[in-house]
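Missing here: one protein chain of the complex. Every other protein chain is in place.
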Amino acid sequence: MPDSNGAVRVGVYVCHCGSNIAGIVDCKAVAEYAAGLAHVVVSRDYKYMCSEPGQELIRTDIQEHQLNRIVVASCSPHLHEHTFRVATANGGLNPYFMAMVNIREQDSWVHTDKAAATHKAKDLVSASVRRVVLQRPLDKARVSIDPNVLVVGGGIAGIHAALTLANAGKHVYLVEREATIGGHMAMFDKTFPTLDCAACILTPKMSSVKAHPNITLWTYSDVENVAGYVGNYKVRVRRRTRYIHEDLCVGCQECVEACVFKVPKVNDEFNQGLGKRRPIYLPFPQAIPQTPVIDRETCIEFKTGKCKKTCVEACADRHAIDFKLEDKLEEIQVGTIILATGFQTFDAKRIPYYGYGHYPNVYTALEIERLVNASGPTSGEVVLRDGKTVPKSIGIIHCVGSRDENTNRWCSRVCCMYSLKLAHLLKEQTGAEIFNFYIDVRTPGKGFEEFYQRLLVEGVHFIRGKVAEVTDWVFDPSEEGMLTLRVEDTLLGVVRRIPVDMVVLSTGLEGRHDAQEVRRLFNITCASEGFFQERHPKLAPVSTFTDGIFLAGCCQGPKDIPDTVAQAGAAAAEALALICAGYVEQEPNAAYVIAEDCSGCKNCIPLCPYSAITFTVDKRAEVNPVLCKGCGTCVAACPSGSLQQRMFEDDELFAEIEGVLVHA
Amino acid sequence: MKPKVAFYWCAAGGGCEEMVVDLAEGILDVVAAVDIVLWPVAMDFKKADIEAMEDGSIAVAFINGAVRTTEQEEWAHLLRRKSQAVIAVGACAQMGGIPGLANFSNRAGVFQTVYRDAPSTLNAEGVLPETTHQDNGFTLTLPRFFDTVKALDQVIDVDYTIPGCPPTPQLLSDAVSALLAGKLPAKGTVLAPDQALCMDCPRKDTKPERLAISEFKRPHQVLIDQEKCILAQGLLCLGPATRSGCGSRCIEGNMPCTGCFGPTSRVRDYGGKVLSAIAGSADSNDEAEIARILDKIPDPAGTFYRYSLPVSELQRKRL
Amino acid sequence: MPEKPGYLYFPGCSLRATGVAYEESLLELFRMLDIPLHELNDWNCCGATSYMSVDEGSAFVLSARNLSIAGGMEAPDLMAPCSACYLALRKTQDYVSHYPETARIVEEGLKAAGLKPLNGVRVRHPLEILYNDIGLAKIKALTVRKWQGGKIACYYGCQAVRPYDEVDRPHDPMRMDQLMNAVGVETVDYSLKTKCCGGTLTGTIHDVGVRLNYILLKEAVRKGAQAIVTICPLCQFNLDAYQAEVAKESGEVFDVPILYFTQVLGWALGGNLKSLGLKRSIGGRGLVRKWFTENREVLANA
Partner (left out) sequence: MPEPFEPRIVAFFCNWCTYLAADLAGTSRMKYPPNARVIRVMCSGRLDPQFILKAFADGADGVLIGGCHPGDCHYQEGNYKCLRRFNLLKRVVKEMGIEDDRLRLEWISASEGDRLRTVMIDMVEKVRALGPLNWNASLEEVAVS
């Protein structure tokens, strides 16, 4: 393998990418121009460099023309750098003798002036040719992968990912913030379009999580700190105390019954505040684990210290309840992490003209899920807030908070279908007249459109138009005591007033309120909407830009249960792929000290965020290549130029700068 | 026959001449060993004498000072022609030195300051130097003064460099003896170690591993601790970026290094590099606070390019 | 700048015509609050809505002239009580800072008139000034007369709260309600508080304008309000002036006092009854007399 910088022979390849590049950039001209550059022996343009024949071209040229440097001008290195390094290696060269030029994402796709775009491509190629001449042969370092996996979030995504990995024989730590796993799915009544009950399909999976020997389940817990890198993450988890020993509690719930609060008074979060709970409670009957929680804010003992502690009596000789218990910190070592932190629903109060929080009989969809649920606050009886009146007419407003410049611009994907589902369930239980107000009905899924047709047959009304307001303004005596929806029926072309007893707001999905903190904690990126960003929208939908961290479920974007489960499986598979390989190769871009040149001024040491630089006994700086992530901050600061970075050496970057500017 | 040696001065402060004198008795050995054919500060030779010599007949010319006038330019070319080797002596010849700071201005600006604005100037008629002047029938001439000061190697080809403002006599005698022994290193070499000053700074061990500066100070504002790392005391010591070989003279004198030995061979733009190192030590991540801390560095450009403006990437101020 | 700078005051045409009661009560209220108002020197038309829609450029210049003059005066903030004036001035300021083309037109216009360029004087509405600068607590503390009248509906209209959200929340403004409550007046949950008063339609497409007023009056009464309080002279005028026609059109008789919030506040803070323009409104004169003039009861804390 030639690795000398001696007789340098460069091959340049300009990709058309069909018309993606060639449509704007004159690839032929660029190749001809490159042919005239110093050290360039071969210069070609080709339709698809990433294709098999394209790569073959590189391989054969290397051999026929004794090339020892390769420049490929095509798409973003984030897409195909790996591809062309492999092609280079297949030709018998060190893969790091290849340099890529981005003339698609950052040239042909963003410019319209062909001459200027071609000029730009030439400059970038000239820079890369100058750079590649100086590039050194490098070898990837291998980092071993700890087989343990951390799954964050115990909704259906986290549950499925955890089970998949556990069944593959890997140990999983499943960390959930709430007191139970199950997430939003546990709150749903039935699931569209099949109408099978959510609990019936979810709870068995929940119990197998609890029972699985390979799963360590920590609920009521938060990830507090994440350190390390792919294969070797050190994670600190805070297990908030329930004031009940999980190991001593048998889940009999006698303490809950025995609570001094004979009548539950606290708003029940699981039931969206439609029901009440006690200070000591189990979120819902099938909760996993079956260990109750004591909530400090409302418990008499914590507020006054003078409670009769009837709960403790009830627990008797099991002694599971202990008001002195404290949070527990767990330090774990994992190789990969799957984030399944889920979503939150749009806050309907942000749209004042729909009257949520102002008019009692305006509900969110999630409230209705609980209301129609047999185990819900009204045991499945659909009544208005007064607790008795059964609604005779119901208006369901789609796209609340979604597809709107003023709130969230995206389509939340599930609202149409869950609105149809709720329409069906509400009609089934109340026989009420039901009006759906929609912008478009979107039913792209297996059995979705059929379900829509079924509702039309059932006589549910569909009115195409964005509701202007929900008001108690009475224009006609018939509206007295009702909520009137004012809407332009865009099919009839008239403005209508439709009075109803109950209004349901189909609120959209958005990223968790604390998505930003979580994102920083795991050092991944967020898309502008507050959902976590995948590495590539098509080719790497569950990976992130941080190696070893994967995404599952709605934390990456709105999706329904089947898609969520599929994605969770994919994330698990990605993690398994790393674990089974046993190691991951690291980009060899670490910084290094030229020992004989270093004066030991220590300037670099505090600049390293990973404490990878140490001061040696012979009073010089030294970089630990495993800890170094290759940011190069120390290199830029070394006052005597004795620190360098592989792949981004000073001379390589100076050469690039000269290269882009040399041809006016 | 003894090798012929020439000493010449261009735009400089005389320190380099001092350095030669500072050889003390050592100078006698030099005189004994070589045949000095030119040394304006000490002996009377005329330009014509040199012009009369054969090209390449001088073994080595030691030239100090930057080039800022036509006369200096002519002498530089003349000595280059007559000498086998040219050694640039001192910061001015190597990088432009203190005179190089004139590159923040130009001839007009310099003249205005020196001949008119300077408080110490007495020049009622505001006369400025002319290249030619008629005085009762005679034409008097002066060399032309350039707008831009240049380092010696920006004017002629230079074989070796002895850095410093001024260099140490030691560096000079080492050079001379290397010359006599015919043991000069590869062309282009700077005849001083290629590590930064911290390498052999007497206070090296007192520098903290995690230096963070929240307030920069100036020497007159503080009583400088005799033992501790000067940079760690908040004073701009440029030692970490500056080539060693000076014997830490300033540090020994309890003064911060101002960078007269210039950068190591691995650094292209001394000011840019030292700026990077210093800024990195500013102890804040808050934009306003960072600005506040760096405000305490007076005249950053002048400080970081004190000796090297003409050889920096930008070379001079754009007017 | 004087230690009590107060506010620059831009009356605009309405407050010198149909809205005299607004000006009278506003001046009286600020007198009670001991806050000086300096009328803008040589002010001219605000550039009003209709002009904006006909010839935006000239309207902006016209409007900007006032802002430019304001820039040179002693108080930093320019108070525009009429919603139309507030919006026109505020919009000019906004467009000049965001749209280079508008900025250019205005700049040229001002230069031609030998006026200074705009210097970021703040355009403000009394509702928001009372709420933010004076505050509910102070208003409550200064209240001396005890309200014995009936419930009222606070009506905000459109221009003061939209599109700019500095005066109050665009969709469910509450500040006028809070000010009323602060002086002991009970307000109703008036769902139409930001709906259209008919604007200039009463003068152009008359029946539509009248119908819109009918809707507003009817709903206010249904909610149990005996009077409507406004912050805009046009709203006040429309609701007040056409009650007879509303009756003619709808067959329903209304005799509802349509007041300015400054009248109620000025009264509550002990303003001179003669200086509050209470005699000027048409609707519900009886109630007005009963509530304001005949009611002599004062609060204990007064």
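Think of it as A, B and C in the order they're written, each chain with its own count starting at 1.
Basically, a contact is a pair of C-beta atoms (placed from the backbone, for glycine too) under 8 Å apart; a residue touches a chain by one contact, two chains touch by 3 or more.
This structure is a prediction, so every number in the text was calculated from the model and none was measured.
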{"item": "Visible chains that the absent chain touches, using the contact criterion stated earlier", "value": "A, B"}
{"item": "Of A:P95, A:G600 or A:G630, the residue in touch with the unshown chain", "value": "A:G630"}
{"item": "Options A:S76, A:N214, A:Q253 or A:T310, residue touching the unrepresented chain", "value": "A:S76"}
{"item": "Absent-chain contact - pick from A:Q55, A:N68, A:T88 or A:N102", "value": "A:N102"}
{"item": "Residue ranges of chain A at the interface with the undisplayed chain", "value": "76-78, 102, 104-107, 109-113, 116-117, 119-120, 123-124, 127, 520, 523, 525-528, 533, 537, 545-546, 589, 607, 609, 629-633, 635-637, 645, 648, 650, 653-654, 656-658, 660-662, 664"}
{"item": "Missing-chain contacts mapped onto chain B", "value": "104, 106-107, 144-148, 267-269, 271-273, 275-276, 278-280, 282, 284-285, 287, 290-291, 294, 297, 299-302, 304-305, 312-319"}
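Convention: only the chains that are shown with their structure count from here on.
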{"item": "Interchain centroid distance [CA atoms averaged], chain B/chain C, Å", "value": "75"}
{"item": "Cα-centroid distance, chain A relative to chain C, in whole angstrom", "value": "49"}
{"item": "Cα-centroid distance, chain A relative to chain B, in whole angstrom", "value": "58"}
{"item": "Residue numbers of chain A (touch at least two other chains)", "value": "none"}
{"item": "Residue ranges of chain A touching chain B (in the complex, touch as defined)", "value": "597-603, 605-607, 615, 619, 633, 636-642, 650, 654"}
{"item": "Interface residues, chain C side, partner chain A - complex", "value": "169, 171-172, 189, 191-192, 215, 219, 222"}
{"item": "Chain B - residues contacting chain A, complex", "value": "194-199, 204, 207-212, 239-241, 244, 263-264, 266-268, 273-274, 276-277, 280-281"}
